[in-house]
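With one protein chain withheld, the remaining protein chains of the complex are depicted in position.
The first chain written gets the first letter, and so on, giving A and B; residue counts start at 1 in each chain.
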Amino acid sequence: MKLSVQDLNSHYGPAHILFDVAIEVGDGEVVALLGRNGAGKSTTFRSIVGLVAQRTGRILFEGKDVSDQPTHAIVSRGLGYVPEERRIFTDLTVDENLEVGRQPVRPNAPHWTREKLFALFPNLAEMRNRPGGRMSGGEQQMLTIARTLMGNPSLVLLDEPSEGLSPKIVEQMVAAILTMKQAGVSIVLSEQNLHFARLICDRAYIIERGRICYSGTMAELDARPDIRDTHLAL
Amino acid sequence: MSTAPTLLSVEGLSKSYGGVHAVREVSFALRAGEILALIGPNGAGKSTCFDMLNGQTTPGAGRISLLGGDTTGKKPREIWRLGVGRTFQITATFPTMTVRENVQVALVSYGRQLFNLWASTPRFARDEAGRLLELVGMSGYAERPCGELAYGDLKRLELAIALANQPKLLLMDEPTAGMAPRERIDLMRLTAGIAREKSIGVLFTEHDMDVVFEHADRILVLNRGSLIAEGSPEEVRRNPQVRAIYLGEGLVYDARHREGLPS
Partner (left out) sequence: MAFYFVQFLTGLASAASLFLVASGLSIIFGVTRIVNFAHGAFYMLGAYVAFTLTERFSGALGFWAGIVVASLVVAVVGVLVEMVLLRRIYHAPELFQLLATFGLTLMVQDLVVMIWGPNDLLGRRAPGFRGAVEFFGQNIPTYDLFLIALSPIVLGLLWLLFQRTRWGVLVRAATQDRDMVAALGVNQKWLFTSVFALGVFLAALGGALQIPRDAVHHALDLRIIVDVFVVVVIGGLGSIIGAFVAAVLVSELNAFGILIFPKISIILVFLVMAVVLIVRPWGLFGKQEAPARRTPGLTVNPWRPLSQGERIAAWAGLAVAAMLPLVSGDYALTVGSEIAIFVIFAASLHFLMSVGGLASFGHAAYFGLGAYGIAFLAKMAGLPMIACLLLGPLLGCLGAAIFGFFAVQLSGVYFAMLTLAFAQIVWSIAFQWVAVTGGDNGILGLWPEKWAAGPASFYWLSIGIAALAVAALRIITFSPFGYALRATRDSLLRSEAIGIDAKRIQWTAFVIAGTVAGVAGALFAYLKGSVFPDSLGISLSVDALVMVLLGGVETVSGAVIGAIVYKMLSIWLVSQTDLSKLVLGGVIVLMVVAFPKGIVGMLETLRNLRRRSEPAKPALLKSRIEGAE
């Protein structure tokens, strides 16, 4: 088991956001976390990497309980996180952005070099010295994923990788994520676009109002239009 | 439709940043009651175009006229006075006020009462605000603090605020970004209904092709700052150039709209 989240509860101030969330991800698996806006997808990811102060529950990463650790310590163990808003360092060049993400090589995870990443995202290779702020949304999305891969993670949390991107770029993103999967990276991605998730993922969880209300393989979910209708508002 | 008067006409609109042409020679027109979508790859110049129309950015060249009057280079608030309502990609509302107060502030501004130090705002234009909220289906939330609203409701509140100055034109920047598929359809259906009823022109940018193909009367396609196609959803969908640079294989949107694309 790569990641096991048990009884995760999170709060923002007085508001209780997540209720007993449980998620399991196997080695090399790609899992979707589906749900509408505000359902708790981003909060789940932020809680896993320790960016939500008030949370309880157990988070086992590669068998170790990391729930008491600060964000940087969790990430240094090889749990990469790509946030929803991309959050590129706009004043830094592409190369410098990648430098911030650089971490030592890990025995149990694929090793990414700049060259490999530029092969994965050819657009980036042409703009190594360009400041992040002068890139388009699609290029920024590629850079944010590449930056996280520089940390040689064995698992990546991808928060809405298709949001705000043109259909064509979304298709490139599908290809890149499949390459990551083939390299052996486990992935959890949150999505609202079921078409996108279907192309990439093995299994899916559906989250609604902070609770996991369904889990199953993508094929099982496809066979249950009632579930999709109730929980995803398709 | 074609007999409706021209609301907005844009001629030769251009803008460059440090030698890079963000928008180049864009021209189009929008009629009253028409819903026009502006699409294109990320970085194609949609935002720059939008910012010039609503006054956030001064055009480098070209002319924007609204109802025959020149609005090129006017400030956002001056353009608003001329009857342009706006919604933002990331909603912009007043989180510490109630839903009704959010609309009331817009009405205060529309009634030119901004420097009135004496009247009681909680009683100002209450009913008018209530009517606008009812129009977007938010009556039940009028007294709720705006900061507590769900995202989809915030989008509808924004629409009510945008309607407060009885606009002739609505500019909506990615109106359905970050919403669930059904909420997207609902919001655009609501917008389209209001637009047709009140003969308001709507210009919107969007990445969700399901929304665009469902609701736009006409589509403009922007790439690298220039208009590369313009036409009905059907025409745009069948345009090989648009497919190559923007629409792709159609894997990531609804089957109904994939018609004519290679599978």
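Throughout what follows, a contact is a pair of C-beta atoms (placed from the backbone, for glycine too) under 8 Å apart; a residue touches a chain by one contact, two chains touch by 3 or more.
Everything numeric here is computed off the predicted structure, so don't read it as measured data.
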For the chain left out of this view, which of A:24, A:62 or A:99 touches it? A:99
With the full complex in mind, choose from A:7, A:20, A:68 or A:85 the residue touching the hidden chain. A:85
From the listed residues B:154, B:216 or B:229, report the one that touches the chain absent from this view. B:154
Among B:8, B:23, B:105 or B:212, the residue in touch with the chain that has been omitted: B:105
In the complete complex, which positions of subunit A touch the hidden chain? 12-17, 38, 40, 42-43, 46, 49, 51-52, 70-73, 75-76, 81, 83-85, 87, 89-92, 96-97, 99-101, 103, 147-148, 151, 209-210
Residues of subunit B in contact with the chain not shown: 54, 75-77, 80-81, 86, 88, 90, 92-98, 101, 104-106, 108-110, 113-122, 124, 145, 147-151, 154, 161, 164-165
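Assume only the chains that are shown with their structure count from here on.
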Could you please state the distance in Å, as a whole number, between where the Cα atoms of subunit A are centred and where those of subunit B are centred? 31
Okay, in this complex, where on subunit A does subunit B touch? 36-38, 135-139, 162-171, 174, 192-196, 199, 232-234
Taking the touch rule as given, give the residues of subunit B at its contact with subunit A in the complex, in rising order. 39-43, 150-152, 174, 177-183, 207, 209, 245-254
